[in-house]
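A single protein chain has been omitted; all remaining protein chains appear in their positions.
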Amino acid sequence: MAEKQKMIKVYLTGELFEVPEGSTIMMALEYAGFQLKQGVGCREGYCGACATVYREKGDYKLKGGLACQTVVSEGMAITQIPSVPAEKPIYDLNDLTPDVGTFTKLFPSVFRCVSCNSCTKACPQDIEVMDYIQAIIRGDLAKAADISFDCIRCGLCAMRCPAEIVQYNNATLARRLYGKYLAKKSPELEKRLEEIKSGKYDKEIKELKEMPHDELSKIYYKREIKIS
Amino acid sequence: MAQIIKLKDKNTDFLEKITELSGEQITLCEQCGTCSAGCPFVSEMDINPSQIMRLVMLGQESVMDSKTMWLCASCFTCTVRCPRKLDLSKVSEALRQVKLRGAIDEIDIKEISDEEALKLPTIAVVGSFRKFTG
Partner (left out) sequence: MKIPYFPGCTLKTTAQNFEMSAIESAKKIGIEFIELPRWNCCGVVASLTSDDLMRHLAPVRNFLRVQEMNKQGLVENENRLLTLCSMCYNTLSLSNLRMKNDADDLQKINDFMHKEEENYDGNIEVVHFLSILEEMGFDKLAQKITKPLKDLKVASYYGCMLLRPKEVGIDDAEAPTILENFVKSLKAETVDWDAGSRCCGSYHTVNNVEIVYTLVKGIILDARKNGAEAIITSCPLCAFNLDVRQSEIKKDNPDFQTIPIFYFTQLMGIALGLNKEALGLEFNKIDAEDILKKKKLIK
């Protein structure tokens, strides 16, 4: 007989369940019978859809993590945050300037930051969120873009912020402004964009689009990745 | 011009709350009026600073409807002149906080025009939001 799976007790949205030790929060939720329609995505820690807050037994700290990456522990209390209500202004990047005034216009709430660092503490990607918000406040968009690069927009920073800032949307704008106006132009990229515009790859893209899933998957995993 | 103010029953809780939040012993005010005389914003105020002190002392919560506390820019002119060494800037801050802590902002931060947004220095924006939003 197979060795018996050790079970541990966890609280899922306030209710007690027994789940297998070593499960991720996501596995625990599904084991307990929750059908995940929201708050789930790639299951590999990339997409940021499964933001979760939890407390470990005996610890006062409220922690944030991705359900697909965080392993449950005995007595853990867990609540998923399937979506974060966020301030998201519509803008046309072509009309904007890469400076602090653009943020005063589109995201004035960023100036309410009190440097409490709650955002950084909540970030499952270990990004120094407060530092990029501060970089935005002092108009250093290159730095903000650099620090926030690994953001997967899970929204936990915004949920914890006492100043009600939506950090990740600020970061997205900072990276867009940086990419469009501040980053050093790459001649290779310009060339490739021209090629795309001129239709050089149209045939290839059409083929890929029409390809059956199995075949596409095969090509995908066989692709060459050059790391130079 | 004489002004008739109808007083309501004294709300001691209100006086205590403002005393605690500001850390200032409001009842020490002797109504000399030095604060009002030197206030750079007094001409815009509906109730002048020394009257605010008196009304708070009398537990009159109606001061919350006055615009005086919002006009106070914490310039500390009254603070350095008060013969009783009371810090009225702290009293104004306490009054503002009573409202702001109820999650009611005094200004709409989205109301800054595009033209002003590009012109205003960060120092003004941060300062304003600290004083006018909760």
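Per-chain residue numbering starts at 1, and chain names A and B are given in the order in which the chains are listed.
By definition in this document, a residue touches a chain if its C-beta (ideal position, glycine included) is under 8 Å from a C-beta of that chain, and two chains touch if they have at least 3 such contacts.
It should be emphasised that the depicted structure is a prediction, and the values quoted were computed from it without experimental measurement.
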item	value
Contact with the hidden chain (one of A:Leu29, A:Ala51 or A:Met130)	A:Met130
Identified contact with the non-displayed chain, of A:Met26, A:Ala51 or A:Cys113	A:Cys113
Positions on chain A where the hidden chain makes contact	99-100, 113-117, 120-121, 130-131, 134, 137-140, 162
Touch residues of chain B, complete complex, unshown partner	20-23, 40-41, 44, 71, 73-77, 79-80, 87, 89-90, 93-94, 97, 107, 111-112, 116, 119-128, 130-132
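As a convention for this text, only the chains that are shown with their structure count from here on.
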item	value
Chain A and chain B: spacing of chain centres that average the CA atoms, whole Å	42
Contacting residues of chain A [partner chain B, same complex]	97, 99-102, 104-105, 108-109, 111-112, 137-139
List of chain B residues in touch with chain A within their complex	109-110, 112, 114, 117-120, 122, 125-126, 129-130, 133
